[in-house]
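Here's a structure for you.
The block that comes next holds chain A.
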Amino acid sequence: MTALLGVEALTKTFRGLVAVNQISLTVAPGEVCSVIGPNGAGKTTLFNLITGVLRPSSGRIVLAGRDMAGVPSWRFAECGIGRTFQNLALFKHGTVVENILVGCHTHLKSGILEGAVFFGRTRREEIAARAWVEDIIDFLEIEDIRDKVVGTLSYGQQKRVELGRALASRPKLLLLDEMVSGMNQEETEDIARFILDIRDDFGIAVLMIEHNMRIVMDISDRVHVLDFGQKIAEGTPAEISRDTAVARAYFGAAGLEARPAEVAHVGP
Partner candidate 1 sequence: MHFRTLMAALLVMASTAAMAQQQGVTDKEILLGEVEPLTGPPALLGIAYNVGTKIAIAEANKAGGVNGRMLKLIVEDDGYVSARTLQALRKLIEVDKIFALTSLSGSGASVAALPVVEKAGLPTMASIAPISQLFQPPRKNVFAVGQTYEEGMYQLTRYLAMKFPDKKWGILTQDDDYGATLKGGFGMTARESKLNVVYQADYKKGQQDFSSEMLKVRSSGAEIFLAGGVIAETVGMVRELEKLNAKPVTAMFWPGRVSATLKLMGPAGDGIYAVDYVEAEDSAAYKAFLEKAKTLVGEAEIKAINRYTIASYVSTRVLIEAMRRCGKALTWECTIAEIEKTENFKTGLMGPVNFGKGVRFSSQAVRIMRADFATLSYKPVE
Partner candidate 2 sequence: MRSGHFKESIPGLIMLSDSVPVWVWSGLLLVALALAPYAMNAYALSFLILILITGTGALGLHVLTGCTGLISLGHVGFLLLGAYAYAVPVAKFGLPPLLGFFFAGAVPALAGLVVGLPSLRLKGLYLAITTLAFAFIISHLIIEMSWLTDGTRGITVPRPRLLGLDFDSDARFANLCLLVAVLTLFAVLNLGRSRVGRALIAVRDNDIAARAMGINLEAYKLKAFLTSAFVTGIAGALFGIYLSFVSIEGFPFLMSIEALAILIVGGLGSALGTVLGTVFIVLLPEASRIAFGLLGSQAERLFSLGAHEIRSVLYGVVIILFLRFEPRGLLGLWHDVRRLWVNWPLRY
């Protein structure tokens, strides 16, 4: 099976500080993968590298067989990568619909002049895009807030809008950065269901950073564990929950013995 995303020996240093160190991982088409690790393990830096926001110091990123070195960061979306951000990054003065429409950007073609005239191709294009956005709104069950300005929405709602915006670009791979942090149980379960539906209905592979172990263990096909910028483990959720290196990274050697109950909780 050829991997959708291949990360090979990726390294990123900031003024001598090694944030990501020789990390390799793959995501197969139709797979839900998670990246976990304590705070400061380099997870978000890894995401920023994969989405082109940061340039790797060394190593390679291959997306669907294409080496991404030298591809400008704004082209990553065209190449099939969509993402959400750890701290919300919506266009807060726009409505929900407008935000999701921005996600369609790479699939539309009209330029300034065509946009200003709004006739013919542009109009057809916009109608099609709007129909697609309405589908996404239906899918995410946010019909009732579609014309609200996103700045006025609750945190959970904004997260969904961000998910919708990422979906609108029809990505092959979706990167979700701490999607459910700060959500209650019910909202978390909704998101988990959406992620599985995204994979099954749209055929999109998902790579997510998550602190919520329950959702990681419940829906991941595979889990990558990072600590101090290095990958310390990889495997199915069941394998990870048994891995002593992982437990040590989370709780320290002493904690491993002192708090067996919590380790058990990590299990599936």
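Regarding selection, all candidates are chains of the complex that A comes from, given by their letters.
Note that in this section a residue touches a chain if its C-beta (ideal position, glycine included) is under 8 Å from a C-beta of that chain, and two chains touch if they have at least 3 such contacts; residues count from 1.
As the structure is a prediction and not an experimental result, all values here were calculated from the model.
Picking from 1 or 2, the partner of chain A by touch in this complex is candidate 2. Here chain A touches candidate 2 in the complex through residues 51, 53, 72-78, 82-83, 85, 89-94, 98, 101-106, 108-112, 114-118, 122-123, 125-127, 130-131, 134, 147, 165, 169, going by the rule given at the top.
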